[in-house]
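Note that one protein chain of the assembly has been removed; the remaining protein chains are unaltered in position.
What follows is chain A.
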Amino acid sequence: MADTLQFDLVSPERKLASVSATEVRIPGTDGDLTAMAGHTPTITTLRPGLLQVVHQGGTDDYVISGGFAEIGPDNVSVLAERALPRGEVTQEVYEGMVEEFAAAHRDAKAKFENEPGPVDDTAKLLADMVAIGTHIGLDPKQPNF
């Protein structure tokens, strides 16, 4: 069996990557998972996090803000709502992304006063987003919860 799989990363606006990879680390909603050749066909939703692609030329990192991934025995397609190569994520960009999630959280808090469900969901997304910062060495300025 071949030991590589075809990796595609697409966002609604463009195709970001299409390479032959040996290993793809995916931040799934239920936990991180690593896809290698021969993986059971799986569809999983994603949380904001760091997507790592290991291929012959090294490892590529992408910051993604959610979406879903389709994993097959010899291919992985990640459909990300928003995805940026790690190099493009500067402190400024990162703060913008955190602020977006913080705003969603505030909206949810204002809208669902007595329903903790949606508020907690947005709080988790925000926390995930903040966690990315520490991961890639940017300063996650703690937004006011």
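By definition in this document, a residue touches a chain if its C-beta (ideal position, glycine included) is under 8 Å from a C-beta of that chain, and two chains touch if they have at least 3 such contacts; residues count from 1.
Everything below uses one rule, namely that contacts and distances are computed from a predicted model.
Look at the chain that isn't drawn here: its UniProt entry, checked against "Ion-translocating oxidoreductase complex subunit C", "ATP synthase gamma chain", "ABC transporter ATP-binding protein" or "Cytochrome c-type biogenesis protein", names it "ATP synthase gamma chain". Mapped onto chain A, contacts with the missing chain fall at residues 8, 10-15, 28-30, 33, 40-45, 67-68, 70, 77, 79, 81-82.
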